[in-house]
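With one protein chain withheld, the remaining protein chains of the complex are depicted in position.
Going by the order they are written in, the chains are A and B; count residues from 1 in each one.
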Amino acid sequence: MSELVFTNVTVRFGHHTAVDDVSLTVPAGQVVGLVGESGSGKSTLAATAVGLRKPTEGHIRADGKVQMVFQDPYSSLDPRMSIGNSIAEAMPRGTDKKAEVARLLELVHLDPGRASALPARLSGGQRQRVALARALAGRPRVVIADEITSALDVSVQGAVLNLVRDLQRQLGLSMLFISHNLAVVRYVSDRIAVMKAGRIVEEGPAGEVLEDPQHEYTRELLAAAPRRHTRLEAS
Amino acid sequence: MTTGWVPFARRRALRFLTSLWVLVTAAFLMIHLIPGDPVRESLGLTAPPDLVAARRAALGLDDPLPVQYWHYLSGLFRGEFGTSLISGTPVGSLIGDRLPATVQLAVLAFLVVVAVAVPVGVVMAVLTKGGRRRGGELAFTSTSVVLAAIPEFLLAVGLVSLLAVQLNLFPVAGNDAAGSWVLPVLALAIGPAAVLARIVRVELLSVLGNDYVRTARAKRLPSRLVYVRHALPNAVTATLTLGGMMLAALVAGTVLVENVFAWPGLGSTIVGSIQQKDYPAVQGIVLVYGAGVLLVNLVVDVVLAMLDPRSTIREA
Partner (left out) sequence: MRRLTVLRSPVGAASAVLLTVLLALAILAPVLWGDRAAAIDTDALQQGPSADHLLGTDQLGRDIFFRVLVATRLTIGLALLATVIGVVTGLVLGSVPSVLPRWAARIVISGVNIAVAFPGLLLALFFAVIFGTGTIGAVLAIAFAITPSFARLTQTLTASVSGRDFIAAARVCGVGRFRLLTRHVLPNIAEPLVINATLAAGSALTAFAGLSFLGIGVQAPSYDWGRLLGEGLNRIYISPAPALGPAIAVVLAGLAFNLFGEAAAAGHRQRSHRATAVPATTSSAPDDGGLLTVRNLHVSFPGGITPVRGVSFTVHNGEMIGVVGESGSGKSLTALAVSRLVEHPGTVTADALEFGGKPLDRTPDRELGTRLAMVFQDPTTSFNPTKRIGRQLSEVSEVHQGLGRVAAARKAVDRLGAVRIPEPERRAKQYPHEFSGGMRQRAMIAMGLMGEPQLVIADEPTTALDVTVQREVLKLLATIREDRSAAVLLISHDITVVAQTCDRVLVMYAGRIVEELPTDELFTAARHPYTTALLKAVPDLDTDRGAPLAVIPGRPPEPGEIGRGCPFAPRCPLADDQCRTEEPELTDFGPDHRVACWKSETELAGVR
């Protein structure tokens, strides 16, 4: 088991500060949910953890490999490469790739016989499972899930969320789960961090953050999240 | 998002100057990249060595390269393009004599292209919208592909042989009579007009698929307004970008057409100069053509910026 630790991470693009002095720890074997609106810097922070972007300041420490699952399964799989090859590509050298691909596909509830299929033959939910399998192929200790259900149909979302939760528990992964959807974050996370304009404004155990939010913005987010039994009145 | 003319103008001017510098340097280096001695090449193997040496000295070819470069640049600032190896006259005055005929030909041809292609493209877009009139679309597309695939000099040859030689309707060569303009302009304009008409149609159709056109229809604007106010201005952006490239290509096309019609412009001059290995003349004319192309691109970008406010903030 291993931690993912961001220490005073800042990312600037020219004059714009996308991530502003963020310190955040994903404890070993736990899921930290990161909520925030578009442009709040969530995805940029994720990109620094896997090396897609270098932090302008600060540093990131992870014990063991970090892998990532992307938002759009239609663009995160190479359309010209079979799903089996996509998964195998992420494996460390010296792995029995064929057996491992079959094992991973089964792990994400896909038929191992479809390893030679191209992504176009799969539905969105199935592709997202492949993307999960690929992330797991690198034997990561830490997984970052960046809005992994927002491109999926609502009736398919649930199955992917269940799968993520099961795999995380089964493999003891540490996970940073990013979403703009508070209800989804609440469902999978042990801890919740709220991000706004590049800063983490609140972080704590999921129950506490949701029931007793300390920061004004967290309260605003909670109030805005659609709830089934509260009617929205005209203003 | 900073909209604004000042950063745009600064960026665009910088790009123009850089390109111009690259062009000037390339033209300068051209003579030096020629394998062997350009003067020897030009005067022929039989020329006496002291004549070659004298010419080399006159051209400053024996100076160190940076010195030559400096002389070349400072000469350009004074409007001096060097001296022809063949006639001994200044290249500048040669260009001055020949440039107007070429510019007139190119501008006239471009006006014809725009006047024909834009209406045809718009009408075809409206008629074939949403996959209607497949037959008409096929006929239009094939005709335009065929016309666009015929190089202008072959078109020129065809026009000469049919309309000048067989039917005797227009003069075969020269630019003396008004009628002598018809064939060169046609030869230059037909291909680009076909291409532009196709582009206008495709662009307009793609704009018509945009959400904001649906918004305009949801406002129940008359279709005339939907086209004129909302679709066309947005189709102009891409059309103009490609139109500018075509105008530049049209400038180059004059070279061939001028040679078919013995048009007294820069195009017939540059080919003669290349064949006679009159390098200073070639150098000067290449510079003029290149600068013309850069100028066209600059004008297109400025016009685009006026039409589409977003293009000033677009990455260079």
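Quick note on the criterion: a residue touches a chain if its C-beta (ideal position, glycine included) is under 8 Å from a C-beta of that chain, and two chains touch if they have at least 3 such contacts.
From a predicted model like this one, the values you see are computed outputs, not experimental measurements.
Asks: Of A:11, A:24 or A:50, which one is in contact with the hidden chain?
Replies: Residue touching the absent chain, from the options given: A:50.
Asks: Check each of B:63, B:80 or B:308 against the chain that is not shown and name the one that touches it.
Replies: Looking across B:63, B:80 or B:308, the contact with the absent chain belongs to B:308.
Asks: I'm checking contacts with the chain that's been left out. Which of A:16, A:54 or A:80 qualifies?
Replies: A:80
Asks: Can you name the residues of subunit A that touch the chain not displayed here?
Replies: Residues 37-38, 47, 50-52, 66-68, 70-72, 75-81, 86, 89-90, 123-125, 131, 134, 137-138, 153-159, 161-162, 165, 180-184, 186-187, 210, 220-235 of subunit A touch the chain absent from view.
Asks: Tell me which stretches of subunit B touch the chain missing from the display.
Replies: Counting only subunit B, the missing chain is touched by 1, 3, 18-19, 22-23, 26, 30, 33-35, 129-132, 142, 145-146, 148-151, 153-154, 157-158, 160-161, 165-166, 172, 205, 208-212, 214-222, 225, 229-230, 233-234, 245, 248-249, 251-253, 255-256, 259-260, 270-271, 274-275, 279, 282, 286, 289-290, 293-294, 297, 307-310, 313.
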